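Removed: one protein chain of the complex. Kept in place: all other protein chains.
So that you can tell them apart, the chains are marked A and B in the order they are listed, and the count of residues begins at 1 in each.
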Amino acid sequence: MTGGSVDPAPLRADLVIEYPFTRTTGPVVGAFMTGLRDGRIVGSRRADGRVFVPPAEVDPETGDAITDIVEVASTGVVETWTWVDPPRPGSPWAQPHGLALIRLDGADTPMLHGVLVDSAADMATGLRVEAVWRDERVGHITDLVGFAPETADGAAGEAAAAEEPVSGEPVRSIRTPIRLEYDFIPSAAAQEYLHAYAEKRILGNRSPIDGAVFVPPRGVDPRHGVEATEMVDLAHTGHVGNFCVTHLPIPGRSDLPTPYVSAWIHLDGADIGFLGLVSGCDLDEVRIGMRVRAVWKPDDELGATAENVRYWEPTGEPDVPVDRAGNRAWQGEDGDHA
Amino acid sequence: MTVGTLGERTAVLGVGQTKYQSTRGDVSIAGLVREAAIRALEDAACTWADIDAVVIGKAPDFFEGLMMPELFLADALGCVGKPILRVHTAGSVGGSTALVAASLIQGRIHRRVLTIGFEKQSESNATWALSLPQPFSVSINAGAGGYFSPIIRRYMARSGAPELIGCMVAFKDRQHALRNPYAHLHQPDLTFDQVVEAPMLWDPIRFSETCPSSDGACAMVLGDEAAGDAADGPVAWVHGTAMRSEANNFPGRDEVSPQASRDAAAEVFAKAGITDPRSEIDVVEMYVPFSWYEPMWLESLGFAERDHGWRMVEDGSTNLDGGDLPVNCSGGVLSSNPIGASGMIRFAEAALQVRGMAGDHQVDGARRAFGHAYGGGAQYFAMWVVGADKP
Partner (left out) sequence: MREVAIVSSAIHQVEALTFTTDVQLMVPLINEARDAVGLTQADIGFTCSGSSDFLAGQGFSFVQTLDAVGAFPPIAESHVEMDGAFALYEAWVKLQIGEIDTALVYSYGKSSPGSRRDVLAVQLDPYALAPLWPDAHAVAALQARLLLESGAVTAEDLAAIAVRSQRNAVGNPNALRVSADVTVDDVLAGGVVADPLRAADLAAEADGGCAVVLAAGDRARELCERPAWIRGIDHRIDAHGLGVRDLTRAPSAALAAGKAAERAGFAANDVDVAELHAASTAQAHVLATEMGLGGTGGSVRIDPSGGSLAADTLMAAGLVRIAEAARRVSGGEAHRALAHASSGPCLQQNLVCLLEGE
């Protein structure tokens, strides 16, 4: 299922999906977050008196909105639990901890949160627990550090929290960062392609159906849905099939002064274009059909990366006619509307 | 009754939209989708209990950082105990979501289906969510504008269109948006000169020729023939539907007028019995995220001869005031763009037009309308023709 040989030291990199999402809450979720900030837990009450905690915006049974917000206790009982060891990477807990569905006194549905005990042996269904609050609260589910076995004096923490003055404005948005890490390993075809760059070679895949050459090689001819494993060395010259003059900086590419030209480079011997920068001439001179050649990094800076080609510069040769440039080169005409 | 191969006759019974804006700071994700859904139910004179199934669509889950959001939104969409499907076909998703919903009626699986497209783009950032950098790939193509700019350049070179055609489309759609209370961009003082003088982002695309990033949702209630017949108010009948996809980058691909676009148009018009779209369609809502796509799609879809689409822009044919084929009377994607909903808005606006319910942007006497969406690298296409008369 893979094309070509695999280098004994394959390329790999961390792919991180990370964003500090800002969520606007609307009134019901907002009431819950506002309550947490103020050291209180609220739920929503349906017409029949059933209290949902966290507050449901909608009655799951009817689809009707629920808007009646009621406070419940900060004490409750564990209905089911598990033990999390090691703690999960994105979670608010740095130590092994219980995770439980806890039905608070006054609530009809349990809420999920952590239970702060030393070991799984300290966990039990039916365990009475009380909220443990963070000192500095912002209106977030993590304003609750978690729940701990109820102490003799009951919900002391809750009482203390509730005595604090309520700080005015309701919570309207929350921050919920997400960070996920992936071990990114390019495909065998991509590995070969990237390694070839270190030797100043540009590889493509040849279609077994009609010989069309695709660059970068992806191991497939997308027109026919067949594997394309034959690798071919491509020339370092070609033409600009098409281009864009970009006046915006690209996130993470502060090295690119704007405006710059990104172009579909159609290498001699390839039948589709791939993206590259065009430089070495005035921006105004870049045109569809312009002949270009690769400008490589110095040999001592070469690595297994397509960035070895710093940019493409004009060769000064006569242009490829516009109606034969780019993907049109395959058919030799500018599309066919017949 | 079957009608050709369209299956059960299908009607748009109701439409609901939210106000589109940069940040809908007053609602949660559930609140946003419910705003559109409840308006659609009210328009269709339905309750949650009348709905048999829900089909929801949106673009990448990264926008809200919520994986497979149909799970979380099942309660909010009154869907507990019912079927729900989640469609994702890139930018065309709002259109294809409506078509999947229609197929549930056409295939006689359900009698009434709620369909909804949404995006709450303000929870993250469109540039981030649309182009997460991948290791080992050279990042030099700044987002969708960077991708579509060369294709527009190719169109301009091929057609010989005057340079300011794109600005004319942008100005027209922003003028249209003033007549649509739901539109995101309301710029009453905007002048044509300001459109022209706006900064170039991805030459030849100016800032003024791009779409905004919006929060919003759009919903429709679709029903079978009996439901359509029973409706008190006007309904929109589905006369034809089509979906087509093609690969992204291959030798000989016509990026300006992809074959998938031409094939889908041919199918949808054939199903609707239309041989001359220009004269038989009264109003068009097409997916134009960059202004130049209006003349490009006019040609690809068969409303104009090849290389002549720009003339329809230039002579005002696509203008709500006085044009014979008004395009994007709602203001279009150029005026409101919650990506996952944008395609469905086109489909819903087409339905509103033939129901005579488009308010200040109504085309007088519209009987047949065309709704269109595209996505990916102009690879995914979804289209429908709706009419005031039962097919």
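Going forward, a residue touches a chain if its C-beta (ideal position, glycine included) is under 8 Å from a C-beta of that chain, and two chains touch if they have at least 3 such contacts.
Nothing here was measured: the structure is a model prediction, and the numbers come from that model.
Touch with the chain omitted from the figure is made, among A:Met111, A:Ala196, A:Val215 or A:Ala304, by A:Met111. Checked against the hidden chain, the listed residues A:Gly168, A:Gly225, A:Gly252 or A:Gly316 yield one contact partner: A:Gly225.
Per the touch definition above, the residue from A:Ala131, A:Ala188 or A:Leu248 contacting the chain not shown is A:Ala188.
Of the candidate positions A:Ile69, A:Val84 or A:Leu302, contact with the unshown chain belongs to A:Val84. Contact between subunit A and the unshown chain involves residues 1-3, 6, 10, 15, 17, 21, 23, 25, 29, 32-33, 52-54, 56, 60, 79-84, 88-92, 99-101, 103, 109-114, 120, 123, 125, 140-142, 174, 176, 178, 180-191, 218-227.
Think of the hidden chain as still there; on subunit B it touches residues 2, 5-7, 28-29, 59-62, 64-68, 70-75, 79-90, 96, 99-100, 103-104, 106-109, 129-132, 134, 242-248, 250, 253, 258-260, 263-264, 376-377, 379-380.
Throughout what follows, only the chains that are shown with their structure count from here on.
Subunit A and subunit B have centres, each the mean of its CA atoms, that are 26 Å apart.
Residues 23-31, 34, 48, 62, 64-65, 75-80, 122-125, 127-129, 132-142, 145-146, 149-151, 153-154, 157-158, 199-203, 247-257, 262, 306 of subunit B are the ones that touch subunit A when the two sit in their complex. Residues 11, 13-15, 17, 19, 21-26, 28-29, 56-65, 172-173, 176, 178, 184, 186, 190, 194, 212, 214, 221-223, 241-253, 256, 259-260, 262-264, 271-273, 275-277, 288, 305-307, 322, 326-331, 334-337 of subunit A touch subunit B in their complex.
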